[in-house]
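A single protein chain has been removed from this complex, and every other one stays in its place.
Right, chain A next:
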Amino acid sequence: MLEGAKSIGAGAATIALAGAAIGIGNVFSSLIHSVARNPSLAKQLFGYAILGFALTEAIALFALMMAFLILSVFQ
């Protein structure tokens, strides 16, 4: 029964990745909009976009880490 509960918990924890996916799409959509407005700043804006992507991805990995913890730590 513990195995079933662990699997359910891990599956439920993975739902949080949906929000992170929307966030990453948001970051890159802003990149495309701003490069369309001002193409001469493309390199610097891309640097900012990668920074924003890494920070948003961190939240996604918090959720994934919780899923792995639930799945693997409890006896």
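We adopt the following convention: a residue touches a chain if its C-beta (ideal position, glycine included) is under 8 Å from a C-beta of that chain, and two chains touch if they have at least 3 such contacts; residues count from 1.
Here is the rule we use: contacts and distances are computed from a predicted model.
Peer 1: Unshown chain, UniProt name, "ATP synthase subunit a", "Inhibitor of growth protein", "GPI-anchor transamidase component GPAA1" or "Small ribosomal subunit protein uS2m"?
Peer 2: The record names the chain that does not appear here as "ATP synthase subunit a".
Peer 1: Just to verify: which one of A:28, A:46 or A:62 makes contact with the chain not shown?
Peer 2: A:62
Peer 1: Name, in rising order, the residues on chain A that touch the hidden chain in the full complex.
Peer 2: 50-51, 53-55, 57-58, 61-62, 64-65, 68, 71-73
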